[in-house]
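Here the complex is missing a single protein chain, while all its other protein chains stay put.
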Amino acid sequence: MLKDFSLSINDGEMVTLLGPSGSGKSTVLKLIAGIEQLDNGDIRFDGESILQTEPNKRGAVLMFQKSYLFPFLNVEENIGFGLKMQGVAPSVIQGEVKRMLSLIGLPGIEKRKVGQLSGGEGQRVALARALVTQPKLLMLDEPLSSLDTSVRMNLQAAIRDIQRELGITTIFVTHDLSEAMAMSDRMAILLDGEVTAYDKPETLFHRPPCVRSAKFVGVDLFLEGEASGGWLDAADVGRVRLNDESKVGRSVFAIRPEHIRIQKEETENSLAGVVQSCLFRGEALEVQVRLGELTTRVRLPMPAPMFAHGENVFVQLPAEYLFEVAA
Amino acid sequence: MLKDFSLSINDGEMVTLLGPSGSGKSTVLKLIAGIEQLDNGDIRFDGESILQTEPNKRGAVLMFQKSYLFPFLNVEENIGFGLKMQGVAPSVIQGEVKRMLSLIGLPGIEKRKVGQLSGGEGQRVALARALVTQPKLLMLDEPLSSLDTSVRMNLQAAIRDIQRELGITTIFVTHDLSEAMAMSDRMAILLDGEVTAYDKPETLFHRPPCVRSAKFVGVDLFLEGEASGGWLDAADVGRVRLNDESKVGRSVFAIRPEHIRIQKEETENSLAGVVQSCLFRGEALEVQVRLGELTTRVRLPMPAPMFAHGENVFVQLPAEYLFEVAA
Amino acid sequence: MKYVIRALLYLVLVAPLALFIVYSFTEGWFFPAPFPSEWTTTTFQRAMDDPRTLGGMWQGFVIAVIVSLLSLILAFPAARALGLRQFRGRQIAWLVLFLPTVVPPLAIGMGLNILFLRVGLAGTIMGVSLAHLISTLPYTVFTLSSAFARYDENYEHQALALGASPAQIFFNITLRMMTPSLVVATLFAFLVSWSQYLLTLLIGGGKIITLPVLLFTAASGGNPSTIAIKSLLFILPPALVIAFTARELNRHGNDIREQY
Partner (left out) sequence: MKYVIRALLYLVLVAPLALFIVYSFTEGWFFPAPFPSEWTTTTFQRAMDDPRTLGGMWQGFVIAVIVSLLSLILAFPAARALGLRQFRGRQIAWLVLFLPTVVPPLAIGMGLNILFLRVGLAGTIMGVSLAHLISTLPYTVFTLSSAFARYDENYEHQALALGASPAQIFFNITLRMMTPSLVVATLFAFLVSWSQYLLTLLIGGGKIITLPVLLFTAASGGNPSTIAIKSLLFILPPALVIAFTARELNRHGNDIREQY
């Protein structure tokens, strides 16, 4: 499943693995947790391989989309489970559980039954249960995917805060770009078992290094052609001015949909196109425009005029927003 | 489940039912399709009640999140199923299937097995199967929820185009605000079995009529207080200037998170607050600010400076963006 | 390792059959001798000439076919209700259904016999078939209802919305979707009926003689060759039926696997 996977994470850092379903994100976590076995390769904590360490001694805890709280234990017993298994004294456990419950913002629910918790509360308790054992590594496998939007957004902020406060090294797995950007110090894009990009969210969002990564962060328009003297000869659509005058040779340039403009008249770097569809998206208007052989999405900030299907327009690509990507 | 539900849809219109899980959205569709029975109330097509019509004669087709293509039939047999059941001649069916396949943009896959289709293709074929019987009403129950983002966005545009082209009356059910806004002529917000708002997407997004609807379209800040002479005395946060000078008495005003500004110095309509968290969301920066007892989300367009946890700021609420909502 | 397990399994399946075959065509193979001293078909001939042997096979087959058909007809709606619907008394329904596998068939058989004597069903093929239903229904209902528990009614809802009538839905969708489980359920019903000894003896009252009844009589007699021949005749049809449906079972491997 995983092909060419290599990732190093700094101490106390929060890293997101972002990828579509089936890209192998969860497999990475299961390999680290020891639930699945590595065929070849190595996993190291602080430079030392953990492959020979028994899974329950690795100090890497896992949290899933479902909370997997033990249904026959109450909240306190669930959170204290890890400590109890390690033989910690009940009085110490009690104190730790109390501390954890106030950390996750749910003080006083020690005796609550697991079935009485809402989805969001369940995930908070599961987080407390994971953190109470003071693991070296926290791994979160789409922990918010089954929650409603508002609960989800609150928990995103809460998890980020707790992670920063405890300074715990964390791997967060998600398929949601917005969630990944909000949750990470660094973000790795995982496509077909391969890390195609690994950098700060801001960098990956605005300057993805390759076409595949760019597509995944929402870039839609790629111009391929011969560059020379500050111009790109894109076979499909025509000549486009570039900011970088030194660039020479075959290359691919891209632009984010929210940096593209639509206008009625031809100007520099404007390409003739036909509107395919025009969808209202609240904060933005999303217009599909066909440019010769290509089709691109354009996001116009609201307020913006609606465009009719089949309308002839010019699509303007500001030179300062065009960036190069590896093919 | 449904409490006070009443909705009228014009001929050829596309209406979205938007609501969180468990709000009763799917129940509406099942009642119309005759899969579930109505306790009391009525369902009328063109003014005539269909409650006495047998479910298979109602001319209302349904499409689900899963394609439910019959696994023992190929693509052609699946699309032709409805016509075959009605006794249409095989040669006619063949022609209709061909026409439908080109309509959904997948010509020539007649003999393909259902298991060989991708998720998006499966939904397109399911759409063709529904449309081939020329139903009076097309009902789509979260048909895109299990698809990856890019496929999903393409299909949104495709469904909208096909619906406009055929002029078929359509009810679309979703929990996703962005999808609902893109897909509908009018949009009904369904909360706890009740329609809390029913209007054009642009109107509902910018001027939701009541607090519950406003919360669902992403509004986070509600100021409640006594209005008089163009000012609102909000108990929680202080005095705020209003555009509407005629408003008098107890009222609630709201503002969308992307219309709020954050600044360092106090100005008119600015409230002192403390930054709780600051998350990067790609096109925008999402800042949680505590204002006395209230907490609000602020969306700042990028590029924007990051704010530190605990930073003291002033939150500015431009008077022109404050709008009144029913409590 | 996998091959070893597989080989062992085949050995377990094939070895007794081979032993029965050897015993059937030999005479005087006693313990310390490593190989049978003499091969012969006379015992086999004698067994086949006995009209009770073929008659028993025929009666057992007829009964098993009747039982299979009745089981399917009765089990299908019951399994659908148990697998798909949530209703009060569902657990009681399961309990009643499973009672026959748990309460001794001996007690049931004696009770039924009294009843059937009154209504004139004792000693008839129909009576024995009805009694067999008690043992086969739990299997068929169980098999079909676990398939129905995974059955998605939305396929039927789709067909309904597309204009199919209830009858069209039943034949075009429901039966097609349930085919693999129906095959397995029929197999179970047939084999359980074919192997029934106690109920056949009690209800048949000596008038309905099937192979298991003959086999039990032979077992008391003690001639190993006779026992072996009757066992062979007894085991061959189930083995053939299993082999015949194995392809079907394998083809629908995934469905079956999900079912259990």
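Chains here go by letter, A, B and C, matching the order in which they are written, and residues are numbered from 1 within each.
We take it that contacts are C-beta pairs under 8 Å (C-beta built on N, C-alpha and C of every residue); 3 or more make two chains touch, one makes a residue touch a chain.
Just so it is clear, the structure is predicted and the values come from calculations on it, not from any experiment.
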Chains in view that touch the one left out, judged over the entire complex: A, C
From C:Gly123, C:Gly205 or C:Pro238, residue that would touch the chain that is not displayed: C:Pro238
Candidate in contact with the missing chain, chosen from C:Ala75, C:Val192 or C:Ile208: C:Val192
Sole contact to the chain not displayed, among C:Met57, C:Leu215 or C:Ile229: C:Leu215
Those residues of chain A which, in the complete complex, touch the missing chain: 30, 33-35, 55-57, 60-62, 64, 66, 68, 70-72, 81-82, 85-86, 129-130, 133, 135
Footprint left on chain C by the chain that the document does not show: 2, 5-6, 9, 12-13, 16, 82, 86, 88-96, 99, 101-107, 110-111, 139, 142, 145-146, 149, 188, 191-192, 195, 197-198, 212, 215-216, 219, 227, 231, 234-235, 238, 242, 249-250, 253, 256-257, 260
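Please note the rule applied: only the chains that are shown with their structure count from here on.
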Length of the line joining the C-alpha centres of chain B and chain C, rounded to whole Å: 55
Centroid distance [mean C-alpha coordinates] between chain B and chain A, Å: 24
